[in-house]
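The structure under discussion appears below in the form of structure tokens.
A single protein chain has been omitted; all remaining protein chains appear in their positions.
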Amino acid sequence: MAIHELKPSPGEYSYVFGGVAPRLSVKPGDIVKVSTEDCFGGRVTHQDQLPSEVVPFSELNPVSGPIEVAGAEVGDLLAVHFVSIVPARSTAISSTFPHFGALTPTHETAMLAAPLEERVWFYDLDLDSGTATFRARRSDHTLRLPLDPMHGTVGVAPAGGETRLVVTPSTYGGNMDTPEVRAGATLYLPVNVPGALLSIGDGHARQGEGEVCGTGLECAMNTVIAIDLVKGGAPAWPRIESDDFIMTTGSTRPLEDAYRISQKELVDWTSDLTGLDTLDAYQLVSQLGLAPAANVCDPNYTMVAKLPTWALGAAKAYGGVHQRLRAAAEAYLTR
Amino acid sequence: MAIHELKPSPGEYSYVFGGVAPRLSVKPGDIVKVSTEDCFGGRVTHQDQLPSEVVPFSELNPVSGPIEVAGAEVGDLLAVHFVSIVPARSTAISSTFPHFGALTPTHETAMLAAPLEERVWFYDLDLDSGTATFRARRSDHTLRLPLDPMHGTVGVAPAGGETRLVVTPSTYGGNMDTPEVRAGATLYLPVNVPGALLSIGDGHARQGEGEVCGTGLECAMNTVIAIDLVKGGAPAWPRIESDDFIMTTGSTRPLEDAYRISQKELVDWTSDLTGLDTLDAYQLVSQLGLAPAANVCDPNYTMVAKLPTWALGAAKAYGGVHQRLRAAAEAYLTR
Amino acid sequence: MAIHELKPSPGEYSYVFGGVAPRLSVKPGDIVKVSTEDCFGGRVTHQDQLPSEVVPFSELNPVSGPIEVAGAEVGDLLAVHFVSIVPARSTAISSTFPHFGALTPTHETAMLAAPLEERVWFYDLDLDSGTATFRARRSDHTLRLPLDPMHGTVGVAPAGGETRLVVTPSTYGGNMDTPEVRAGATLYLPVNVPGALLSIGDGHARQGEGEVCGTGLECAMNTVIAIDLVKGGAPAWPRIESDDFIMTTGSTRPLEDAYRISQKELVDWTSDLTGLDTLDAYQLVSQLGLAPAANVCDPNYTMVAKLPTWALGAAKAYGGVHQRLRAAAEAYLTR
Partner (left out) sequence: MAIHELKPSPGEYSYVFGGVAPRLSVKPGDIVKVSTEDCFGGRVTHQDQLPSEVVPFSELNPVSGPIEVAGAEVGDLLAVHFVSIVPARSTAISSTFPHFGALTPTHETAMLAAPLEERVWFYDLDLDSGTATFRARRSDHTLRLPLDPMHGTVGVAPAGGETRLVVTPSTYGGNMDTPEVRAGATLYLPVNVPGALLSIGDGHARQGEGEVCGTGLECAMNTVIAIDLVKGGAPAWPRIESDDFIMTTGSTRPLEDAYRISQKELVDWTSDLTGLDTLDAYQLVSQLGLAPAANVCDPNYTMVAKLPTWALGAAKAYGGVHQRLRAAAEAYLTR
């Protein structure tokens, strides 16, 4: 097990999945310490700056990577376990953004009505107490929110030779913006090109489900991941596993189609893991499943489907790779 | 405080919201013991019966009521607190249903492809252990699921003189099919006609979020509700309050519009309760809110938006009606 | 063949489909001269009035009727042929309306952004030249548009005992807002209650496809219809026939589901009329069909699917009822 470090300098971030040469090569079983920038590339430095004036749309969400994984072949499954995700600055930033977010006209839900005002919020982060302080901009209201650090954007090179802007989530992962990608979770991504070419960014100190205003508590992160590879058997869409849940994702529009994808994926996975026939698995997921929104603001919307692992009995997904990575993470953290 | 009983005989169920004479009159502060039938009207009695053959579509989801609430006027807010919801039979039933559910062609997502097979599952309920036993139909797999009884369908007479089939959720409540309508929760419904005309049905011993196959653990229920009335100030859409969350709902299609409604309602409610301006409240909801699907199978889809009550400080919704009803429920249960 | 007249006085309009006693009884083969009010109930009388201030939402779109058709039974098909549709006033009115229209936040596509300005346009109608004159409100621009009178709202009582506000289009017809319901066309509606209970309103001197701002050239109309009845064989959704096209409709959300319904209906109808198997009919519709939007602003969106009648060979829909009604109309007009 090697420990690598990926600390991009300002000019070394990527803005697309696919079509970029690897910046680091690792082996399955390795650990990588990754530094990520915030979604504004660190360019928003005070509350009265408007993000739309300092960051071009195509430079939102810089990602660190790509990381090439030795031996990863098309059709394999890349397992990315999040060992730790720690805010790298003492402030996180959130904002509305013109034509972005679920409750304002956007480029795709195009309207003649004017978009919402652009406004910025700075949150002070306190790692000791594990809180971020919300300060209202039009009153003196403040509130401490619990930190729950996560990465909004984690993905690999797309299939078919595509190169995609990092803001779009799809089959290759990308900007799914689900709080489920937190420390302790394993993200499974299908490998579409040799080496997989993993990139990571868009850390949030926390976010609500749906990311309704379009941003979370955007924050540079010091993150540690453990990487593994499952040969063959890649699913069509990204999956997530925590100690308590298996989770599937679907990213498309309209939102019910994202829901359909995530639910069908969960039914199929449940069927695979339990031996239930498809309709029996459909029944079980219908009664036990959870279905939170991830994002309803990005170019594709993302829904997550969750089934508690206790419902699977002794079955372990992908030969227990999550449990092995969990143990490796534990060993790393207590080394 | 009077205690009423509403036990419809077989011919006394309703199949619509609106346009039905009240079967019971109560006063704010009263308690009502309500018996409800399962969504199949009790007509599915063994696993090899097909629901579509024994229940006409327009007789699905019979509801008990309407209950007239004295003094309720247009624009008021009806508060319905669920004191207890207890399965009335020892079995619950779930099924796929032709052209119903999220992963099959339906009447509205119309396709030339054939619909999924219709299949029925019977669950044994054990109130002592608080479990329902899932038994696969194509294998010997069984699994005990925790009971979490709820009502899928609770609503009042619609506005504008409309009469709506009970299967449709909308501004008047109806078939929202959210597991959040469980014992301990207060459902807030806008009053559209004098007396409000509340009806209740569609008990589920439990269901997953989204009710993806189209049915939960359908079950007749013995339910106790406590009713109160808030004069004026009715919101546009149903809201829910539990000890831990304020919740809003939106029911329409596509699913992102149901999400938009629920989120806008939550932003507005948060702004009302905290004094935050709209964009500050939008920011807070964006970072703290939860957004589970309720149903993605009914004629309108329902999304729920949730904010933890700790974020509201000392503010109490509607003058603390939930807390008062909670106390009344406690008093009733321990009487 | 009797000729009837239905001229409601101001208090005699209806605002719902279903739940209203018939105001006229006719027989299949009869002709009815119907007066209809404009969608604002005639209350907007000059350009500086705001419709939202003079007309409550539930009183938009008054309809004339219901008309009871003798012998119409559940499952029959009501054929409503439009003999003539003539503007009854010399002006037509259009407007934006707060939270209505496709390019502004609405009650269902709910947003925090402000809705568009409400503005009214009056058009002078000239029946001799067949034109309506558009006059811009913020400049001197004028343009003569060809008249193409139609009814946006034509429907029968819904199934299942429902009563629906007239603004909603659905399986019973209603506010489909398609320009295809013009003189010379036959509208086919499924009969859901004895007597069918037909109502008509919402005349437009013309409208674009999609009715994007939410209103057409709203106009009171003097309309003549010829009514017939086809026993049995009612389709699930309204259909339209002109001399040149058979047309089907679907009204729901999202718009692709309205499209799916209309296309499936057209495939099924084509298969019925030609004897083609379903996939062969699907192929033919795919290559020859037209698919214009009707409305993308009402509570349900409506899509129309069209197939040219020449593609059907000698086949006549419903035993040639359109051709017979066309001849009856001719006889009436030249009598």
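Letters A, B and C name the chains as they come in the text, with residue numbers starting at 1 for each one.
Criterion: a contact is a pair of C-beta atoms (placed from the backbone, for glycine too) under 8 Å apart; a residue touches a chain by one contact, two chains touch by 3 or more.
Note that the coordinates shown come from a computational prediction; the quantities given were computed from them, not determined experimentally.
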Contact with the hidden chain (one of B:P22, B:G42, B:P115 or B:P308): B:P115
Given C:L103, C:A185 or C:L325, the one touching the chain that is not displayed: C:L103
Chain not shown: contacting residue from A:C39, A:A92, A:M111 or A:L125: A:M111
Option touching the unshown chain, where C:G75, C:G233, C:G275 or C:G320 are the choices: C:G275
Residue, one of C:S25, C:T45, C:S129 or C:Q283, that touches the chain absent here: C:Q283
Missing-partner contacts on chain B, residue numbers: 103-105, 109-116, 254, 256
Hidden partner interface residues of chain A, rising order: 15-16, 18-19, 57-58, 107-112, 159-165, 236, 250, 252-254, 257, 260-261, 264-265, 267, 278-279, 282
In chain C, positions touching the absent partner: 94, 96, 102-103, 116-117, 119, 121, 134, 136-139, 141, 143, 145, 206-217, 253-256, 259-260, 263-264, 267, 274-277, 279-280, 282-293, 296, 301, 303, 305, 311, 313
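To be clear about the criterion, only the chains that are shown with their structure count from here on.
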Copy pair chain A, chain B: interface residue numbering same or different (half cut): same
Distance from the mean Cα position of chain C to that of chain A, given in whole angstrom: 48
Whole-Å gap separating chain A and chain B, where each centre is the average of the chain's CA atoms: 33
Multi-partner residues of chain A (each touching 2 or more other chains): 103, 116, 254, 256
